[in-house]
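Worksheet: one structure, shown below.
Note that this complex is displayed minus one protein chain, with the remaining chains in position.
Now for subunit A:
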Amino acid sequence: MSGRKKTLLKVIILGDSGVGKTSLMQQFVNNKFSHQYKATIGADFLTKEISIDNNKQVTLQIWDTAGQERFQSLGVAFYRGADCCVLCFDVTNEKSLNNLSSWKDEFLVQSNVSNPQDFPFIIIGNKIDVDDSKKIPSLQKKLSNITSNQLGGLNYPVFETSAKDAINVEQAFEVVAKMALQQEELNDINGGVDDDYNDAINIHLESDNYGCAC
């Protein structure tokens, strides 16, 4: 029973308020889309099992986060242990595109990942179903400016999706899963030592004295 190790991959979705993070996750996990906007409070995850590559089963634990800071009052401890981070913007909202790099920076600062240079991110531009007239003017150019600029550091795969019409969502998350898996395997090689044995010296046999038990 213990022979086959089940792989759990942790994915964090970040981006400005209203770009459709929850919708993307809902579309991918439950194939649902709601026209109603509901703000996300705190952070919550959904899981989905998928098979990638040669039928390898993985469980994606996808964390949807609050885009509005006032609904993230407990901080972002859940970034820890992430295997991949999805940066979302809204193709009709230029500000959300320009904020991507600050979301990335925030993630790297808070998540404390061991290899910030190589940590896998992907970029998703959501809402491509809306009318072209409402989209960011010369989006492709701006996008390639942002992603090809080595200094800006956002040279990651880009997907343009519609959570509403289920366009490209599946494909994007498949790439997310592959990248996350790679990252996870890398962590097993490097980080495993760090996690398992370094603390072994510092054994807390019985807990220290605590006050009240309730």
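The criterion applied here is as follows: a residue touches a chain if its C-beta (ideal position, glycine included) is under 8 Å from a C-beta of that chain, and two chains touch if they have at least 3 such contacts; residues count from 1.
The rule is simple: contacts and distances are computed from a predicted model.
> Which protein name, taken from UniProt, belongs to the chain you can't see among "tRNA (adenine(58)-N(1))-methyltransferase non-catalytic subunit TRM6", "Vacuolar protein sorting-associated protein 35", "Histidine-containing phosphotransfer protein" or "Ubiquitin-like-conjugating enzyme ATG10"?
Record says "Vacuolar protein sorting-associated protein 35".
> For the chain that's not shown, point to the residue among A:80, A:95 or A:141 touching it.
The single option touching the absent chain is A:80.
> Which of these, A:50, A:130 or A:186, touches the one chain of the complex that we don't see?
A:130
> Go through subunit A and note every residue touching the omitted chain.
Residues in contact with the chain left out: 1-2, 6, 8, 18, 34-42, 44, 66, 70-75, 77-78, 80-81, 130-131, 134, 195-196, 199-200, 202-204, 207, 210-214.
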